[in-house]
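All protein chains but one are shown at their positions in the complex.
By letter and in written order, the chains are A and B; residue numbering begins at 1 in each of them.
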Amino acid sequence: MSHAQYIPLLIFLVIALLFPLVTLAIAKFFRPAKYNKSKLSPYECGIEVDKEPERNFHVRYYVVAVIFLIFDVETVFLYPWAVKYRALGLFGFVEMAIFLIILIFGYVYAWKKGALEWE
Amino acid sequence: MEALVSFFSNYMLYILMGVTILTAVGVVYSKNAVHSVVALLLTMILVAGIYLMLDAEFIAAVQLLVYAGGIIVLFVFMLLLVALHKDEALRLFNTYTLISLGLVAFLVIMLAVVFFGTPFGPAPATVTNIVKGGSTEAVAGTLYSAYILPFEIASILLLVAMVGAIVLTKERGKS
Partner (left out) sequence: MNVTVNMTALMPLIILFAGISLTALMGTMKDSVKRLAGLVASISVVFAFWWVMERILPAIGTAAMESQSGMLTYSYYSVFLSGIVLITAVAAFALSEHYLLEEDFSHPEFYAILLASITGMMVMLNTSNFVNIFIGLELLSIPLYASVAYLRYKPESVEGGLKYFILGAIASGFLAYGIAMIYGASGSLDFITIVKTVKTDSLFRLGLLFILMGLAFKAAAVPFHMWAPDAYEGAATPVTAFMSIAPKAVAIGVLIRILYSVFPQMVDYWREAVLVLSILTVIVGNFAAIVQQSVKRMLAYSSISHAGYLLMGIVAYSVEGVSGILFYLAGYMLINTGAFGVLSLLKIGDDDFVSYDDIRGIGYRYPLLGIFMSVFMFSLAGIPATVGFMGKFYVFKALIHANYMSLALVGIGGSLVSVYYYLRVVVHMYMKENPEERKFNLNFLSMTVLAICSVLVIAAGLFPAKIADIANVAARFMN
């Protein structure tokens, strides 16, 4: 079966999962555990927090995340194109160029609109 | 080793599916939104595993890259934006557990009846080719020739998503 090739991947994943878990378990076994309420406060030292912030983060973080995601998806389209690049030839090059130009236009738009600026 | 290989090929898919359902339930029933997102991340990764076991390597890669890598980032950013501790008191979400359980059960039974009742013939030629030549090549072979128009339209869709996101976050009174 061709699936056998994924067995090393599975073993790798299991080890990768076990490593932090085992480390944490050992640490839990050895470290001292002393409960203190101030350990749970947002700042253990310094100025005390007197009220919750109105909004946690500014919305521009989200715009950056959206733009990241869009170019992430673009990469997905580039991947099979690169695999088949030789067979697709000039036609493939042109169509990917159009695809990229449309998205780069979006990038220019975002830039000029100041969506990437941090004020 | 032989035993491991045969166990892997025969049962891994079902194990993955079972664990995926568990993590998906975790997404819905976690009290803490951050736990929900982590469970969602696990679900996405496990679904990628399912795709891998179904010989769809390309989709598995997309699943990891876009969903586990990208969409989850969006969810985390959403958590940053929304003050969840304030909304908890509002009880915005009713889960309608019984009704949804009934509906889901109905859907699952219906799908099971249909899929098990359908005499699937041999896979179409395209699918056989995919298994033979690797799914990435097969996707490239059709996407960049026969489906060039939807491919280019996808880029317009991405562009508009970007324009929409920027417009919706602009403050009023500023250009």
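Heads up, the rule we're going with is that a contact is a pair of C-beta atoms (placed from the backbone, for glycine too) under 8 Å apart; a residue touches a chain by one contact, two chains touch by 3 or more.
What you see is a predicted model, and the numbers here were worked out from it, not measured in a lab.
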Looking at B:V5, B:L74 or B:L168, which residue reaches the missing chain? B:L168
Would you mind spotting which of B:S9, B:S30 or B:S145 touches the chain that isn't drawn? B:S145
What chain A residues would touch the chain not displayed? 87-89, 91-92, 102, 105, 109, 112-113
On chain B, what residues meet the omitted chain? 110-111, 113-115, 117-118, 120, 123-124, 126-127, 144-150, 153-154, 156-157, 159-161, 163-168, 170, 172, 175
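Operating definition for what follows: only the chains that are shown with their structure count from here on.
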Centroid from C-alpha atoms only, then distance chain A to chain B, rounded to Å. What do you get? 16
Residues of chain B defined as touching chain A within the complex: 4-6, 8-9, 12, 52-53, 55, 58, 61-62, 65-66, 69-71, 73-74, 77-78, 80-83, 85-86, 136-137, 139-141, 143-145, 148, 151-152, 154-156, 158-159, 161-163, 165-166, 169
Show which residues of chain A lie in contact with chain B when the two form their complex. 1-4, 6-7, 10, 52-57, 59-63, 65-70, 72-77, 79-81, 83-84, 87-88, 92, 95-96, 98-99, 102-103, 105-106, 109-110, 113, 115
